[in-house]
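I'd like to ask you about the structure that follows.
The complex appears here without one of its protein chains, the remainder shown in place.
The first chain written gets the first letter, and so on, giving A, B and C; residue counts start at 1 in each chain.
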Amino acid sequence: MRADVHRFVISDPGDVTGLAGAIAAGTIDPKEIVAVIGKTHGNGLVNDYTRGYLTFALSTLIAECTGASRDDVKRRVPFIFSGGVEGVLTPHFAVITVSPSDAPKSEGGSALAVGVAFSGPVRAADVGREIQIAATADAVRRAMGEARIERPADVHFVQVKCPAFPLGALRAGPESPVTDNPGKLMAFGRAASALGVARALGEAPLGRLGENAVLSDLDVFSSVASVSAGVEISALEIVVLGMSRHWTGTLAIDHAPLRDALDLEGFYGLADRLGLSPRPQVPAAQAARIRAAFVKCEADRRGTIRGRPHTMLDDGDVDQQRHIRGAVGAIAASVLNDTALFVSGGAEQQGPDGGGLAAVIVERPISRA
Amino acid sequence: MRADVHRFVISDPGDVTGLAGAIAAGTIDPKEIVAVIGKTHGNGLVNDYTRGYLTFALSTLIAECTGASRDDVKRRVPFIFSGGVEGVLTPHFAVITVSPSDAPKSEGGSALAVGVAFSGPVRAADVGREIQIAATADAVRRAMGEARIERPADVHFVQVKCPAFPLGALRAGPESPVTDNPGKLMAFGRAASALGVARALGEAPLGRLGENAVLSDLDVFSSVASVSAGVEISALEIVVLGMSRHWTGTLAIDHAPLRDALDLEGFYGLADRLGLSPRPQVPAAQAARIRAAFVKCEADRRGTIRGRPHTMLDDGDVDQQRHIRGAVGAIAASVLNDTALFVSGGAEQQGPDGGGLAAVIVERPISRA
Amino acid sequence: MRADVHRFVISDPGDVTGLAGAIAAGTIDPKEIVAVIGKTHGNGLVNDYTRGYLTFALSTLIAECTGASRDDVKRRVPFIFSGGVEGVLTPHFAVITVSPSDAPKSEGGSALAVGVAFSGPVRAADVGREIQIAATADAVRRAMGEARIERPADVHFVQVKCPAFPLGALRAGPESPVTDNPGKLMAFGRAASALGVARALGEAPLGRLGENAVLSDLDVFSSVASVSAGVEISALEIVVLGMSRHWTGTLAIDHAPLRDALDLEGFYGLADRLGLSPRPQVPAAQAARIRAAFVKCEADRRGTIRGRPHTMLDDGDVDQQRHIRGAVGAIAASVLNDTALFVSGGAEQQGPDGGGLAAVIVERPISRA
Partner (left out) sequence: MRADVHRFVISDPGDVTGLAGAIAAGTIDPKEIVAVIGKTHGNGLVNDYTRGYLTFALSTLIAECTGASRDDVKRRVPFIFSGGVEGVLTPHFAVITVSPSDAPKSEGGSALAVGVAFSGPVRAADVGREIQIAATADAVRRAMGEARIERPADVHFVQVKCPAFPLGALRAGPESPVTDNPGKLMAFGRAASALGVARALGEAPLGRLGENAVLSDLDVFSSVASVSAGVEISALEIVVLGMSRHWTGTLAIDHAPLRDALDLEGFYGLADRLGLSPRPQVPAAQAARIRAAFVKCEADRRGTIRGRPHTMLDDGDVDQQRHIRGAVGAIAASVLNDTALFVSGGAEQQGPDGGGLAAVIVERPISRA
């Protein structure tokens, strides 16, 4: 098996011309698309419809190219979009494909591996609770199995999308959700799925990964989970990315936790380990090897960064998520010399409290030999 | 003479408790205050009243402590505030004082020098035109003289505040302003004063520094000018900061142009030259030596950064200046390990097109010897 | 011929379930749809993608139901959406259909008549100039002809959509556009098409309706033109609504100019003339007869309303168009007792300066007899 990643910059959230061109040119076989992850133009908040727009446009394109229905495409392919390209960031999406491969595997080597899984339906009353943690852990294990990633340490990024519920839906169910605030419930959902990833990967003792820890014991977290919530889905959608000796190809992935919003060294070290030679910035020639990058971050809930106050939590005009994406996204872009980054806020228990995590997929230089 | 700089973090734009405490403790003599430069909580746009609030609070405090009237204080001391502490930035102000000094000057050494100057009244019809360029250049030369900075190369930062005019005022005058759009006129004013600084310092051939170049020949710029415009003043207010052998003390200043919004290397090099040892981030112990830092930046008007699109110019919800301050401010903060930075947008002809400039004041290690 | 109007409230900009249901139930024949006009969830500014999303979703639905391609549908049916449902307003769209009718026409009566026309391609250099005025006037005349509306006084609402151009497109053309500011060019386009409508309907002397009057002689305006600009089209799209004795059915339309943002009496009088009996509010039973309502409004550019200042023009956080739509929309909704109104800003030369206009389509009580 061979995984590939193609990034397409988009001019608006309905712009699928790049992918359409690649399909027409035969560069991408639409049947081999297993997931799409991207950043769209919206605000990334409840009223961000750019995610749905791109999902609609892409699923229509893939349906038309494969003869499947739009609904079939959406049941097979996770479309995971985060709104908000603040500051220097570029709207784009990354298409992940899996193809059979005859290429001999490198001696003792490994390559980018990908696995996708869906859970059963998630109800509002499940969100933030043991049932969601368990369902996430189960789906992560299945996706790892599909990806044939053998060791948890070889998993470098787990993108989870979990259902969110508008106010009306919260009140309609027979059982009480953990909160009646839709935005707060999204935070519970992100945290619970992050703990589910941590459980599947053994990132903390099982006893600390129960529902009591959700949004509560913030010292417990996953270093590879990136979770977003959206009202457009009704089940967990999971994409596991890691390294496996059962895969071939030139791509590799690595990750790093970010200890706070100023963790320049976290990005620097990650780039270094991937052979991108930041001095302090990755040179353009090396940056061309980046295939996709993922960053999760949050405005420190204690109101300070390294002892000095920030104002993100009190801003009634610009949401804290827009602030922190713009800030951490710029730091990431300045090190990686690349602005088409997936930078997402809402990092509850995804990386250290007040920080987050980063993962980068690169084409290895060896591939050019 | 000896210049000193004290930074005070503020909890709201009326918070002068830090300075009041320093005055009460005798750390700062209010009569020695020659300028105050800071970042306040507002949006940095036309309806940002936090600048005026802090000016009112500070001038009231200094008036009460010195026995002068509020108006007298404002005529003597430039209060230059930029609104907008997006992302990781911290609201604060830096008080610049000048005291007589008996200390022997270092052998052949130099120290931070400061000069302040005001122009005569500036009318709406003067903005963006030769008369403003000339008035700026003249005031810069006077401030340099006061600062006893002998060579233009020793000037590292020139903060200019120039008058802006609301719509009503634009229409009232006898002569036509260069544009009837108040926001656009602010841009003309910033650019013209930047060229005035360049003229005083010989940063470009005189022939390229006329009013034809204003907002037009963007290859012509000053690498040390930081200009902001505001309706609350009626004359140019100028603070020149540089190095001079006629001053004593432990402070030093240096600067760097920024070629674009991702110029991590520009910040890195500047920190390096000031002995702050970024690896890639300035260590906390060294960051404690930073007394003030100034950054000017802009959202690239061509809509791209290093070949990829940004969306700052098209955002109807968050102004482009808020975006770029948050992005470049985060990069600066991540290198300097300091969030109380003066980061300002609107960098027309202040540094390279699409980029900007940075200047940092540090306490030199030698002072501790 | 018989025109009908169906309004559908939408839960998000991709929600076409209401129309899909009506088509499935046979209430609406998709081939009879001649225009769709609506309000979507976005900000109504450059980066509002909700208009494009709804256009995509509706054209896909109609294409799938009629066997035509999406592009064919868009070439036949104007989809005219305005973003921004501030305050009490409800996102919705109104589908206008035309069906052949055997019903005998009322003795001497008239009914709602509709005509649609498209112009040839409009280039950036045409916008705001005579060529656009003439093209608009020509298309309006054709649409009137199609609608068989005989007298200009029987035209009560002309919705125009004109092309807008992003910065890149402005610079690419061989000829200079009237301004190089994309937002300003949109205003020129709205004004020029408004004058084109006025020319077709004889609303002012021909001599005052030339390109010199565009955005300049604001005493010259159309009382029935509502113009919006968008980058998604390349030709003028025009929908003319009026009364004609050649049409049958129970619907009627009337309109009123609005002299300023507080013209409660304008709405009151219009409701009164349509038999809606406002006392001061239209009772719910009567409000049920409203089929669609259109309002055009603007934040007074002089900065005052009836002598007192407003702050809409100086707000850096919320665009003036969002402010004025929320305000005038609420006044309209409070009189009409209906929140699913098409309320649009940018009323240059569409109604009196600082005001705007309103038009309402109702089902006449006689229809129930």
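Following the convention adopted for this analysis, contacts are C-beta pairs under 8 Å (C-beta built on N, C-alpha and C of every residue); 3 or more make two chains touch, one makes a residue touch a chain.
Note that the coordinates shown come from a computational prediction; the quantities given were computed from them, not determined experimentally.
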item: Which residue of A:A153, A:A172, A:A288 or A:L313 touches the chain not shown here; value: A:L313
item: Full-complex contact with the absent chain, from B:D4, B:D126 or B:D317; value: B:D317
item: Given C:Y53, C:F221, C:Y268 or C:F294, the one touching the chain that is not displayed; value: C:Y268
item: Contact footprint on chain C, counting only the chain that is left out; value: 9, 11, 41, 43, 85-91, 261-265, 268, 278, 280-281, 284, 305-306, 308-312, 317-318, 322-324, 326-331, 333-335, 337, 339-340
item: Missing-chain contacts mapped onto chain A; value: 43-48, 166-168, 303, 311, 313-317, 319
item: For chain B, the residues touching the chain missing from this view; value: 12-14, 41-42, 47, 49-50, 52-53, 56-57, 60, 317
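Following the convention adopted for this analysis, only the chains that are shown with their structure count from here on.
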item: Interchain centroid distance [CA atoms averaged], chain B/chain C, Å; value: 48
item: Interchain centroid distance [CA atoms averaged], chain A/chain C, Å; value: 41
item: Of all residues in chain A, the ones touching two or more other chains; value: 41, 317
